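Here we show just some of the chains, and they stay where they sit in the whole.
Chain lettering (A and B) follows the sequence in which the chains are written, and residue indices restart at 1 in each chain.
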Amino acid sequence: MDTILSLAAQNLLSPIILSFALGVAAALAKSDLNFPEAVAKGMSLYLLFAIGFKGGASIADHGVDGQLIASLVVGVMLSFLLPIIAFGLLRTITRLSVLDAAAVAAHYGSISIVTFVAGSSILEAQGIGFEGYMVAVAAAMEAPAIISALWLISVKGGGEARGMDAGLMREIMLNGSIVLLIGSFAIGWITGKEGLAEISPFITDPFKGVLCLFLLDMGLVAGRGLARAGGAVSGRAIVFGVVMPLIGASLGLASAWLLGLSVGGAALMMVLSASASYIAVPAAMRVALPEANPAIYLTLSLGVTFPFNLTLGIPLYVALASAVIGG
Amino acid sequence: MEMHDAKRIEIMIEQIMEKRLTDLLIENGVSGFSVLPVRGGSGRSGQWSRQGQISRAEGMSAVVCLIKPERLDVLLDVILPVLERHIGVVNITDAKILRAERF
């Protein structure tokens, strides 16, 4: 308990969390501080490239074991499963329509790569190692949740989902973030330690600083969303936004234990299961379920769950992983 | 100066649907259009801005399309299904164009 609190305090006072808080505060105070769209996108491309590359290079270094495949399979299964739990929970505790509940559920089965990046930064700061291929698991968990959500609608009949046509499927599997993450992972793997050494002053040294600026921008976007969303999201939905990551994290922990992951790997599996998408899935929902209300799913994933994970969630998951796996 | 009648169709559409729309335009022989960025706006689904965004999910484009008047109905028949369930608006104005051989 003590460790959790001190971990949380240490996390809350780190530059990256404070930068996020600054963004939220500036947005709520209606400051005109903002990042141009192109700069925000540039930083996200940088973060994806760096995290993928470093993951791949660490595999090259430590070699692949059977766990890689097993972890990928388990990640995909979690991503299929979590939306069903989320959907049930939403239909029980909130009054969301089938359509909106399914759309929200898709977000929680998928993952937030920035939460993953923040999680791995915190692990590194604490000197806790983790399996490099967790980046690949992250990529594998992006898409399956979308299929689950569309299946839920076809079963529960909440409206007419533009069926999962081949075009949409390809668009989801080949969306920019996944391609960049997997691609740079592969490059890191192929070029290994030497490749890393060549570009380390670009992808390792300034990484945390870029993450600060990026989270500052995320804070601005989240804060503006919160200010704007106002009535769109009920109190019960907000409860969901905090409870669901805890359920996800528990399943993630159990899976990690079954897989025999390290403490760091387990913490990241929890982070992935607990986090909710706000890049890939919203875009897919605009195509597949245009009638679902974006204000609901963006507010929950970006305005509630993302800050929760960033501030309290991650230190909690790290502490639990240490206790269960490390102990 | 010879000028020809034309219709100027301006479609404000979600960025995520833009490619679908323009693919459809080209498939149906409407090979002339321009896409302008839209930086923010407001409509029934609330106000928004692209500042600091990284996702394509929120954000719109303005597709401007000049066509011969007699093709307007065909064009609308083609694009309406794409727009139907999506947010956005379409407006049509009478215009004159030069160099009609290009249309």
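General observations
Here is the rule we go by: a residue touches a chain if its C-beta (ideal position, glycine included) is under 8 Å from a C-beta of that chain, and two chains touch if they have at least 3 such contacts.
In this text the structure is predicted, and so the values were computed from the model without any measurement.
Though each chain kind is drawn just once, the whole complex in this file has A x3, B x3 as its copy formula.
Basically, only the chains that are shown with their structure count from here on.
Within the complex formed with subunit A, the residues of subunit B that make contact are 14, 16-17, 20, 45-47, 49-58, 85-87. For subunit A in complex with subunit B, the touching residues are 34-37, 40-41, 44, 162, 167, 217, 220-221, 224, 228, 278-279, 282-283, 285-287, 290-291, 293-295, 298.
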